[in-house]
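A protein chain is absent from this complex, but the other protein chains hold their places.
Take a look at chain A:
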Amino acid sequence: MIRTIEEINARIKSGKVVVATAEEVVGLVREKGAAQAAKEVDVVTTGTFGPMCSSAAYINFRQSTPKIKCGGGRVTIDGVRGYAGFAAADVLIGCSALPDDDPRNAVYPGLFQFGGAHVIQKLVEGKKVKLEVRAYGTDCYPRREYTVELGLEDLNDAVLFDPRNAYQLYNVAVNLGEKTAYTYMGVLKPRLGNANFSTAGALSPLLNDPKLRTIGIGTRIFLAGAEGYVVWPGTQHVAKPQRDAKDLPLSPSATLALMGDLKQMDARYMRAASVTGYGVSLSVGLGVPIPVLDEQVMVHCAVADEDITYPIIDYGEAYPMGRSGNLGRVSMAELMSGHIEIDGKTVPTGCTTSRVYSRRIADELRQRILRGEFLLTRPVAALPGAELAY
C-alpha cells in the first residue's frame, strides 16, 4: 500500500492533496508509468451524466390540520402518480411515472413530455409542485382530501434514491429491423441506420475501478451536486462477470444503488429526459472519487477509450425478444470517432451519455476535494464479488 485513506484525508485537510481526473491519468501513466503516477496522484476523479431510468425520489410532507394518512390512499404530484404504500406522509415518486391522462404510445411514437423526472427536476430547480392526496380517513388521521402547492423547502425530507445506477459497461444499440425503433437507447433507424452508445468511457466510474477494489457500500460520492453515498449493490449487479486482460468486464455487470439529499442537489447536474417513444427518464450527474491506495488502483484508472470494448446488440428484434446475439465488439475510441463498421457497413454513432457533462462533474469533484470540502470514505463492506484494497 502506498497510502491509506486516513493519509489522503489528512492531505485534503492540509491542502496538499493531488487530484487528477480519470482522463488526465491516462496520459500521465503513458508518460511516467503507473508506479510513478501512483506516487504522484492521491485521488482520481470520475464522472458520468446520462439517463438513469432507475431513479426515484421519496419525500415526507408536513402534516395538514387535521392530519391525513396517504398510505393506502392515492397521491399525485403535478398529476403524476406517486407511490403511497408507506406511512402517513411518505411518498415515492419514480422518474418514469406518468400522469394518468398521458397518451403514452397511443399516439406513436409518444412524446412523454412530463413525468416523475420533471417533478423531481422542478423541485431541485426551486419550483413549486402540486401535491394531491386522497385518503380513507382514520381516527388518528381523519382528513380525506388534501391539496397543497409545495417546494423543496416545505418538505421535511426529500431524498434521491437510485436502485440501479452507474452501469459498468453497457451495450451499443443498433437496429437490424425494417422500421425505426424508439428505445431507451434513443431513436434507432432501420437497417443499421445508426449505432447508439451510453457510457462515459475513460471517465466512467466503474470502468476505472473494474474489480471494485475501492468502491463499496458507504463510498461517498458526488450525486447531482450533493454529497451522496453508495448504499447497496445496484439491482441486476453481476458479481463475477467475464473479464478481458485489463480486468474490464465483457458485458453489462456491476451496478450501484445510490442515495443523496435532494435538498442539496443542483439543477445543473440533473435533467429530466423525454425519450421519444419510450418514456420519461432522469439524467443524473454522478462522480466517484478513487483513492490511489496502491499501484494497481492506478493501473486500473489508466484505462483509455481505446481499451474499453462494448458488445453491439440488435434492439430491433434480438433485445426485445430476449435473444442473445452479439454483433461483435467495438471500442469507445471507435465509437467516439463518429462511425463504426458493422458487417462491412459504415454506421454513424450517437451517444446518450454526455462527455462534456461527465468531464464537468469529474472536474467539479476534483475542485471540491482540492478545496477541502469533500473527504473520502472507506467502504463499510465490499460489493458482491469484490475484494476491497483497504
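Assume a contact is a pair of C-beta atoms (placed from the backbone, for glycine too) under 8 Å apart; a residue touches a chain by one contact, two chains touch by 3 or more; residues count from 1.
Keep in mind that, in the parts below, contacts and distances are computed from a predicted model.
**Q** Could you check which of "Ribose transport system permease protein", "Extracellular solute-binding protein", "NIL domain protein" or "Cytochrome-c oxidase" matches the UniProt name for the chain that's left out?
**A** The record for the missing subunit names the protein "NIL domain protein".
**Q** Looking beyond the chains shown, say which of A:77, A:159, A:195 or A:248 touches the absent one.
**A** From the options A:77, A:159, A:195 or A:248, the contact with the absent chain belongs to A:195.
**Q** Check each of A:105, A:274, A:296 or A:331 against the chain that is not shown and name the one that touches it.
**A** The single option touching the absent chain is A:274.
**Q** Per the definition of touch given earlier, which of A:33, A:109 or A:385 contacts the omitted chain?
**A** Going through A:33, A:109 or A:385 one by one, A:109 is the residue touching the chain not shown.
**Q** Among the options A:141, A:357 or A:374, which residue touches the chain absent from this view?
**A** Touching the chain that is not displayed is residue A:357.
**Q** For chain A, which residues reach the chain that was dropped from this view?
**A** Residues in contact with the chain left out: 49-51, 109, 182, 186-187, 189, 193-196, 271, 273-277, 281, 283, 336, 338, 348-357, 359.
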